[in-house]
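Removed: one protein chain of the complex. Kept in place: all other protein chains.
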Amino acid sequence: MEKYLWAIPLLPLLGAGINGFGALTGALSRRAVYIIGCTVVALSFILACLVNWELAHMGGHGEAARMVSVWFTWISAGSFGVDAALLVDPLSGVMILVITGVGFLIHLYSTGYMAHDPSYARYFAFINLFTFAMLLLVMGENLLVMFMGWEGVGLCSYLLIGFWFTDTEKAYAGKKAFIVNRVGDFGFLLGLFVLYWTLAHSGAEATLSFTGLAELVETSPVSEAAITAVCLLLFVGATGKSAQIPLYVWLPDAMAGPTPVSALIHAATMVTAGVYMVARLNFLYVLSPVAMTVVACVGAATALYAATIGLTQYDIKKVLAYSTVSQLGYMFLAVGLGAFSAGMFHLVTHAFFKACLFLGSGSVIHAMSGEQDIRKMGGLRHKIPYTYWTFLIATVAIAGVFGTSGFMSKDEILAFALAANPEYTLVPGWLLYGIGAVGALLTTFYMFRLVFLTFFGQFRGGEALEHHVHESPWSMVVPLVVLAALSLVGGLLNVPEILHGGERLHHWLSGVVPQTVAKVPIVGHGAELGLMALLQLLIFGTIALAYTMYIKRPDLPAMVAGWLGGVPYKASYNKYYVDEIYDRAIVRPIHSISKVFLWSNVDVKIIDGSVNGVARLLRLLSEGFGRLQTGRISAYAFSILVGMIAILAYVAVK
Amino acid sequence: MFEQILFYFFAIVAVISAVNVVAGKNPIACAISLIVTLGALAGVFVLQDAHFVATIQVLVYAGAIMVLFVFVIMLLNLGPEDLDKEGRFTRLKGVGVLFAMAGAALLIWNFADYSAAMARIGPGYGGLEQISGKLFTEYIIPFEAISVLLMAAVVGAVVIAKREL
Partner (left out) sequence: MVSTSHLLILSAVLFSLGIAGVVIRRNAIVVMMCIELMLNAVNVSFVAFARQMGGVDGHLIVFFVMAVAAAEAGVGLALVIALFRHKATVNLDEVNLMKG
């Protein structure tokens, strides 16, 4: 099976190439593009299933079950060597299933959603390219191949967010995403450099390959400070890619792209790259409790922070965007606590229900002929039933209602927070649990607010729109149904012990991400179950509260918004003015420095000056030399004479 | 003694006429001065027992080549010209060149050694027999080459000066 490892990423690349050719020349019909675009991903999915099947039968219980496929030696510079190689073990096996599986559903959905868009070939070329880059990221055998995928998904994100680039705002959103990502990538690169440098300096044979690093780190004497620095720098990259504080600002703006793009890139796959990276490098992170604590705290803070913003937004996609930021916070909380496989589990379930939610919102927008403001929606549940039911199921999952996949993964994270190991988590676990729990309740509230405002009550969008509301075609509905089903039953992947489950996912991942961090429970078994039940009660209470506020008594939201002088509401509605702060503090100074100093002085005077100066110098020289050629014979004779005397003198003196 | 006086006489005449060749205004005057120089040099040759050379110097150089020069000057009807109009810094250049050459000469003089004794020569030295003996045996190839060269020169001159090609 190793021979076919490279086919998994290369098939979508081939699709991208063909569709790209179609985009440039317009030679491919819509149907051809759809078939090519979806088939390559489907094939990759089948291969991914086969690979995982084989992994399951390799080794003993996931111990050292991995497949490596080296294509060629990429870099060989003295003692530094990097191969272009792919590595598939249970961890990346899970990721490729998610990427190709959910990816295929989204490709299928796109054929319906983009049915009226003239740039269909370009779209499919880009999402195929994205799939390739993402697969490269998770299948990379070493940090450099992963980084290539990392950059590639950033590029594709830019291309797809700014897909409708003729609208300046959308193009600007794409630019913003790329630039903010770049800031994170800079941190990532620095982390790579520091890692390699410290390892090389400690006398070991430094390598960037994951398997090599895992072995190296156990034996070589690298200081904890260096490891902490590396982990934190790499985490900076993760905050950029996975939209955590402080580099999350691009994600809400990224909703300018087509909705399937939001589902694929900004819910299921690209934004999870940071979580994958931390899980992949778990052996590094467990060496630095400081870094782990930072990751956990940033994750928890982001989870709560983004949830507070989601409470007040009116654009259906923006609510989901902030929800994504918040859920990613949970994933980082998990890996920060040392519960790597719990984080991965939440990644998987989140892919299911968030993709379903985004695709559902796309379906709603499609029904509303492009309207995205939920204040103009309402009462849609009778008109677009499939969309309504799948959306509701996914919302129930994200809220963490008992039995759903969201419940299984989120609850596990919260349980781990409560039992955080003080050796690895330097802040009290119960504090993180509290923040996480509050965030979960907020999540429930704003998600159900979204459901109630969109699907219940009276239609507030006007007569004209109401006539056009229609259910989406099968190509859009089928993925919704599949994802909704997965959101419900996906929890069975990893039912926790406390509920007498088999914890299958944990066992699957145990070879790669050993739950090295032992739990240190501070509450007993019974108390834990009790807290779980309490949280469930509170969740249902929140749902009831949302129902009351938005359906029974619609005057309540305005009243609540007015509390405390309307300050909290305004702050939340305006995203805590973070974009404005960034603009004032960072963007404008950079602009003015660039314009005033760097452009007019360095660029024009020094760089242009030296290039023009060279040209001027050459012109002066050639003019000077040109004057030698007068055409007058006597001048030539004179120069012969001068030369002759010079030679004579030279020879004579010698 | 007598030899020395004669040598100095011929040398000074040669130099003065040479100066006139270089600095003379009228081209005819330059040509005549050159003839005088050639004659003086022929005298110097005789003093060095180079009789054959002296003879052909007068016959060929002064007699044929210079006559050709005079022909052409007359043909083109060239009049006297002003040395000052001959471009800028003429006098300066001339003096400069002379100084440069003097410097070069001194430089070479410093490193060269011409103090070897004069060889003893036999009675037929510089005479026709000795010269032709060498010419048609050792130097036969240059001799033939020269004749080819002369033929080429004749053909070239005719072609170049034709009225229509």
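List of remarks:
Letters are used for the chains, namely A and B, taken in the order the chains are written, and counting of residues starts over at 1 for each.
The rule we apply is simple: a contact is a pair of C-beta atoms (placed from the backbone, for glycine too) under 8 Å apart; a residue touches a chain by one contact, two chains touch by 3 or more.
None of these values were measured; they are calculated from a predicted model.
In the full complex, the hidden chain is touched by chain A at residues 629-634, 637-638, 641. By the touch criterion stated above, the residues of chain B touching the omitted chain are 3-4, 7, 11, 14-15, 18-19, 21-22, 24, 27, 30-31, 34, 37-38, 41, 44-45, 47-50, 52-53, 56-57, 60-61, 64-65, 68-69, 72-73, 75-76, 78, 81, 86-87, 90, 93-94, 97-98, 101-102, 105, 114, 116, 118-121, 125-126, 130-131, 134-135, 138-139, 142, 146, 149-150, 152-154, 156-158, 160-161, 163.
Keep this in mind: only the chains that are shown with their structure count from here on.
In this assembly, the C-alpha centroid of chain A lies 95 Å from the C-alpha centroid of chain B. Contacts from chain A toward chain B in the complex involve residues 634, 638, 641, 645, 648-649, 652-653. The residues of chain B lying in touch with chain A in their complex are 87, 93, 97, 100-101, 103-104, 107-108, 110-111.
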